[in-house]
Structures are given as structure tokens and as C-alpha cells.
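First up is the structure itself, then whatever we jot down about it.
Complex shown without one protein chain; remaining protein chains in place.
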Amino acid sequence: MRLAALICTGLAASISFQTARDRWYPEIASPVDELYFTNGAAVGRMALSYRSLLADIYWIRAVQYFGSTRIEARNRGAGDRSSGSSGYDLLYPLLDVTTSLDPSFNIAYRFGSIFLAEEYPMGPGRPEDAIKLLDKGFAANPHKWQYLYDKAFVYSWAIHDSAQAAHWFNEAAKVPGSPEWMPGMAAFMLEQGGDRRSARLMWRQIHDSAEHEYVRDNAAFHLAQLDAADAANELTALVHRYEAETGSRLTSFDPLVARGILPGAPADADGAPFVIDSATGRVDLDKRSRYYPLPQFPDTPAQGAPSR
Amino acid sequence: MAPAIDIEGLTKDYKVGFWRPRPYRALDGLTLQVTPGEVFGFLGPNGAGKTTTLKLLLQLVFPTAGRAEILGRPVGDLEARRRIGYLPENPYFYDNLSAEELLQYFGSLFGYSSSDRRARASRLLDRVGLGAERRMQLRKYSKGMIQRVGIAQALLNDPEVLFLDEPMSGLDPLGRRDIRALILELRDRGTTVFFSSHILSDAEALCSRVAIVAGGRLATMGRLAEMAGYELRGWEVVVTGLGADAAARLAARGIRATAVSEGRYALELPKDARPESVVSDLAASGASLVSVAPLHTTLEEIFVQHVAKTSSARQGAL
Partner (left out) sequence: MSLRTIQHIALAVFRESVRDRVLYNLVGFALLVIGTSYLIGQISAGEDVKIIKDLGLAAMSIFGVFIAIFIGIGLVSKEVERRSIYSLIAKPVRRSELVAGKFAGLVLTIAINLAVMAAVWYGVLGLMALVEPESFKKAWEAPATDPRMLIAVYLIFVQLAVVVALATFFSTFAGPMLSAVFTFALYVAGHFSADLKHFDVVVGNSPVRYITGALYYLLPNMAMFDVKNAVVHGQPVPFGYVITATLYGATFSLALIVASVWIFSRRDFK
């Protein structure tokens, strides 16, 4: 009986020490994430006939790594683009090893490319790596039109090269089994260029055809962000018009609400408020909003109204 | 009558040493015959070649030279193996089978039907005193119990020739008594028993003939009574009620009387004395006879004698 009590006390004590250490020394606590083997072929050798399983393990590592880095990046400095993509350095190697071990690992290519292309802090902002991964995927699985589609998407949304995007949509359309709306996407891309409307269209496609929950959630997030960006644009226009009309600077939306121009204080899908930059008059999301920073498009009004 | 076991010039060399193997002669030119129905004792010190001989007879190892036959067939012959039984030294079977399952398994190898196997297994386990533990897994058995299982499996096929290697090992005195009785029973039924042992008293009690091997060679062989040195050297007569003058008379004849307990005396008669006349004299003087027994050189003394001879011969040769 006393022995059991002693064991329990020992365990409780060790747990409390561990918690304390984690709380007080988080930097030291989190281990440097080493990827000892970056060569997929070498890992494959050592895996004997368990490549598929090892691919799964690397995949899980990639997902965990991505998730935790994302949280960390957000906490550290949302919107601080200058800090760069150093937090996500291991993402591409992890995905590379995963897909070398299992060249048919569909979701690794699709998930991998989308998130590799995501701008910091959502991702490393490395669309060239995303393209590399998708090329690898298509080489190993030439029936997968989805990878060419994803490639077009990356060109459009991350690299802003609509000519390339249209080219790859066309290539995707050539793969047997590709859906009928594919040539339409190419045409749209050529027509509209890389603007928010094409972005919205593509995110909607991804959302509706998503095979996995988080892919769909991610697309929904981007759609909401686009909505917020649209709203920010419209609000900016409203602010400029008001300022032009009244000649006074706006620092909050209350006058607009009072005048009935707006139904209420504008907010994003979560309820985080929009704020007016007093220097430029531009409307943007509050820095604490989940959707901050909003994506920039060529047709976004940049610095201030023409009249200032 | 054809011998049950016929060994001629049997020789076995082992290679000893890893890098430059040198031959080690474990058995050198053994020649002997065992007649059917006899209990034959195969005796010798450790390393004498007893176990090697048994292994050669059961084709566990192959001979370097010489030949051997069992029941007229060459060693290793399948038909012969149908009619023999073998109890290895320190036997080991299968941990996870029960005694019953083991015997039934072995029975299946003889080709017995499943009902026959069951009957035999049951009968033999009862015979060796393991009836209660028949279903227990062998890894739970004590050494003595394993020994009994070994005996049971050796008798499974009612063998004509039975090979026993240290049959008494691991048994308590009751067990040894049982096995002795079993061997005598088998002898009475006509089974030939070839048993190898250290325990000379068992050999003395059971065997009709013995062979003593030492240093891989046959030192001596024959009926105990006829063996060199196994002679009568006197008599022991135990009496009660020995009077003082009777004792004095005996002393005059050179017969010593030793008191063994209250009123009981042991008299040691020399070889040439006639016990009948001594007994009748004593009876006349009022003493009562308790027992008369012959005194022999013990087998142990003969054993040591021969073994010493052989080892000194070996020493000389080296």
C-alpha cells in the first residue's frame, strides 16, 4: 500500500516538473526538428519493404510540423513578412521524402503544394517548391490531371502569372479523365488575369471538390478572406468618398453608421472589426483578426484616395 | 539363436578443435553380442564411450569403422526401429505438450490407430505412476516425472529390445525400486534390456551379464559370477544365542565373531569353510541361525581395477 502511494507521488512529481519546465523554458524545451535523412531514395533503401508505412510516418511528421509551425508563426508576429519563411524550412524536404517513399501518395502532393505556396505566416511562401513537387507527382502518376490543375492554381494565385496558369489548365484538360470545365478555366484565366475573381473561382472549385476536411476548411478560409478583402475594398471606397464629400478624416466607422451608409460596425466573418488607417484612409482588418493579413491583388487600391 | 544386438569392431572418431581438428577416438573397436532376453549392463566411467556406443546403436551418430546389427538388421533400419525402445540420458521432450499428447504423438509415428494410441498412452502413464498428471504440460514436470515419461515413451511399442541410458537418474528411492521391478518384469517377458549406468548396485541386482568399458575400449565382459575377480571369498553367518564356549571354539578354528547387536553375532567364515557344518555345530550348542550369505568382491572393486588398468595403459601410450 505504501509502495503504491510512493509510486503515485513519484509520478505526480515528475509530471509537475515536466509541466513546469515546459512552461518556463519553452524555447529550450522544443527540440530542434532534425531531418536526418533528406534523401528519399536513401530512406527508401533502408525501409526494406515498408516504404509505404514509412511514407505515412513522414507524412504525419509533415502535417504535425506544418501545423505547429503555423501556430508558432501566427503567435510570433502576424503580418511580419520580413521574418520570412525560415520557420517552414523542413516542409519541402519532409514532403519530398514522403513522396519518394510512396510516389502514389496523392494527398502529399496536393496538400503539399497548396501549403508550400501559401504566403507567410500561413506557409513558407515557396511556390517554386510547390511546382517542383507537383511535377514530381505528375511524372510518377501521369493520369492525375489534378496535379496539373494544382500547378495552374499555384501559378495564378501565388506567382500571379496568368499566362502560365492558362497553359497548365490547358495541359490538364488534355489528360484523359479531366473534368469538362477545365478548358473553361483556361479561357477564364486568359480573359481575367490573376485577379480576385479567378482566385475566388479556383478556391471555390477546391472547396467543392475537396477530398479531405482540412483542404476544404482551408479553401473556406481563403474564401472568407477574399470576402473580407472585397469588403475592405468597398469600405475603403466608401471612406474615400465620405472624406472627399465632407473633407474630414475618418478614424472610425461610427459617422457612416450614423448616416445610415453602413448598417453597423463592419466586421469579418468572425466578428473582428475593420479599422481605418488614419494616415492613408485605407480600410483593413484589425491585426488580431484571423484573416489578417488580407491578400493583395493588382486591383486593390493601394495608397490613399486620389484626392489626398 | 541370433543375437539381439551384434556389435563388431565398432569405432568412432570425433574431430576436436576448431582450427585444426584432431581426431579423438571415443570408441575403439568394440565387439560384443547380447543374446535375446538378457539384461545386459553396459558400465564404465564418464567419457568411457558408453553414450557414444548407444548413440551409434540408435544411429544418432555414424560410425567411423565397424558395424552393428539390432535384431539381425543393420542399425538405423526402419523395421528394426519399430521393435526397439530408447530412453536417452537426461531426456527432454517438448515443453508445451502434455505427457498424454507426447505419447499419442509418438504412437502416431508407429502407425497406431488413434484409439490404440490413446489406450497405450493411458496404460503406460498409469504404469509409470503419472496417471494423475497426464494432462499437465511437460514444462511443469519435475526431473523425476520427466524420467518416467521417458520410460513410458520407450515402452510405447512393446519393444523387443530396450535401450536405457541411466534409467535411474532423477528418481527417488521409491522410483528406483519401481523401475527395477519394471526391468525385472520386462526380463520375465523376454525383452532384451541393454542398459548403461554408473550405478553398480543396480547392475549387480539386475544384470545377467555386464561389460565394462574404459577409455573407449572394452575392458572386460561376462557373467558376473564368472568374471575375473568376482569370486567367492567367504561366508557370513549371523546367529543369536552364542554361548561363550561356542565362541571360543570358533575362534580356535579361525572364525571371528563380531557382535552386531544385543545377542546377535556375525561370523565371518573363510572361503573353504563349510557353512553347513558350522551351522549344525552351533545349533547343537544352542545357538539359532538368523542368516547365511556369500561374500563376493564387489563389482565396484572389479570396476576400479579394470578402469585403473585401462587408464594407466592410456597414460603409458600418451
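We just call them A and B in the order they show up, numbering each chain from 1.
Throughout what follows, contacts are C-beta pairs under 8 Å (C-beta built on N, C-alpha and C of every residue); 3 or more make two chains touch, one makes a residue touch a chain.
Keep in mind it's a predicted model, so treat the numbers as computed, not measured.
K.L.:
Taking the entire complex into account, which one of A:L53, A:A265 or A:A279 touches the absent chain?
P.N.:
A:L53
K.L.:
With respect to the chain omitted from the figure, which of B:T53, B:Q153 or B:T220 is a touching residue?
P.N.:
Spelled out, the listed residue whose C-beta touches the missing chain is B:Q153.
K.L.:
Could you please point out the chain B residues that touch the chain left off the display?
P.N.:
14, 55, 58-62, 78-79, 81-82, 84-88, 90-97, 101, 105-106, 108-111, 137, 150, 153-154, 163
K.L.:
Over the whole complex, note the residues of chain A touching the chain we left out.
P.N.:
45, 48-53, 55-56, 59-60, 63-64, 102, 104, 106-107, 111, 211-215
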